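Supplied in structure tokens, the structure appears directly below.
Only one protein chain is missing; all other protein chains are in place.
For subunit A:
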Amino acid sequence: MSTSRIDELSESASAGRSFSLGELVRRRPETITFMLLVAICVIVAIINPAFLQPSTLIDIGRASVVMGLFALGVFIILAAGGIDVSFTAIAAFTMYSLTVLVLNHFPGMPMAVIMLVAIGGGALLGIINGLLVHHLNVPSLIVTIGTQYLFRGFLLSFIGTVWIMSLPPQMGAFGRMPLFQFESANGAIVTLPVYFLFLPLAAFVTWWILNRTLMGRAIFAVGGNANIASRLGYSLRTVHIFLFGYAGALAGLAGIIHVCANRQANPFDLVGTEINVIAAVVLGGARITGGTGTVLGTILGVLLIVVINSVLVMVGIPSTWQRLVVGSFILLAAAFFVTRQRKK
């Protein structure tokens, strides 16, 4: 009898089981991100062995927190086929308003409550995004460009433009609170702050939502094809509200951590770094068209950008080159992913 395509399918399936790097990269594009990251670390370590000191690694870890929280939010929206550029404005709005609020009205508010309010406030602003995206039925890029201006404009017009240099004491203390501390070879004290823990925690929660709950599967389903997902019974409204609310909550958290870590609240801060974050997510293997990507890839993408940012100086390349390098990496990685897709 004739071999049908389905028989061939089972044959090719068994053939596909043999290991091939190309297939691995196609299925898990973040492999490329990982290899780039390792390559850069090895090259930098050869040129400047100082890179391998624990203090460098801790610096990288500390520098990844805010960007990593943002990136997780961007990733989850990208996974559902949307895009968000308002998260930095949400973070700036929440962090500055909250700092003003605590400073002027609730000086005794415990740190845990401050963080919960930041998360809740961010979520609320995010939900506005989600409602607008769903009910206006306008692409989320347009909606969030609008709300970015809106949130930031509201902040600067009505809340304030003054740079706050002295934070409420509990916030300053939280920014300095060490997870562990040691003295490095050159005698400086190296600290990994407690707030670092929020990144792995948020990464785990995001991974768990995406891979273990129906909501997570619904997010990818909507990212695959929103019309089909709704025909199959997924509520687009619920998904949109959750997505943007969750990303907003992460942005609020990132904002308050940013303030505590820098020990100042600058209302002009953060907005303008969106592209850097989106770049990290895309370098992590998530397709800009939605429906793909992993939390691990996102974190690797963030590490890659942070490492590039912080190590160029160590090998004697001017920091102004950072954009050049990131830009070329994005193009290289994109070209690589695309040719892999075609070869299939």
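Simple rule for what comes next: contacts are C-beta pairs under 8 Å (C-beta built on N, C-alpha and C of every residue); 3 or more make two chains touch, one makes a residue touch a chain; residues count from 1.
In the analysis below, contacts and distances are computed from a predicted model.
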item: Among "NADH-quinone oxidoreductase", "Simple sugar transport system ATP-binding protein", "non-specific serine/threonine protein kinase" or "Glutamyl-tRNA(Gln) amidotransferase subunit A", UniProt-listed name of the chain not shown; value: "Simple sugar transport system ATP-binding protein"
item: Contact with the hidden chain (one of A:A218, A:A261 or A:L303); value: A:A218
item: Touching residues on subunit A - with respect to the absent chain; value: 1-6, 8-10, 13-14, 16-17, 27, 212-218, 220-221, 223-225, 228-235, 238-239, 242, 291-292, 344
